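Missing here is one protein chain; the remaining ones are kept as they sit in the complex.
Here is chain A:
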């Protein structure tokens, strides 16, 4: 599916730009995209190296295991395929906590670490497992108490009350997360393990 989406975007954009005389803009867009890829990767490099270091300290201190122990019922409900006590539990919960508390740049490294742990449980290395898709669904819905980027933009544009959107946004992202989990469970039934 991703092949058709990726290929489709490139082919359709080229044809559309040729028809509307936008080929110059399209040329720029190609290298702009590649440059953005490098920029985002550099930003990720800083966050990932830093947070994976901190995560390792937390793990050796037994904190991830404590987190997994406290929230085990949640993990068992969302990720029934993970064996009890597997390190993936702690990584997934640290990813969810980081999202929730608005530590956006910590959520990605922890989510990747969780994906790596889930991969060790999978027998088919190039195929997304059920747990991987559940983790992805929870992350795209991104439940958070403080959408800090949006608040910063509102402040920059002189909002009288930049944080007034916090409660409705939290409610909306909660509804989105519950929906994501239900949609995921629905497809799990249709596709099987």
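Here, contacts are C-beta pairs under 8 Å (C-beta built on N, C-alpha and C of every residue); 3 or more make two chains touch, one makes a residue touch a chain; residues count from 1.
Everything below uses one rule, namely that contacts and distances are computed from a predicted model.
The chain absent from the displayed complex carries the UniProt protein name "Spore maturation protein B", chosen from "YtkA-like domain-containing protein", "Spore maturation protein B", "ABC-type quaternary amine transporter" or "Sarcosine oxidase alpha subunit". Within the entire complex, the positions of chain A that touch the omitted partner chain are 1-2, 5-6, 9-10, 12-14, 16-17, 20, 22, 25-26, 28-30, 32-34, 36-38, 40-41, 44-45, 48-63, 101-103, 108-109, 111-112, 115-116, 118-119, 124-128, 132-133, 135-137, 139-142, 144, 146-151, 153-154, 157-173, 175-177, 179-180, 183-184, 187, 190-191.
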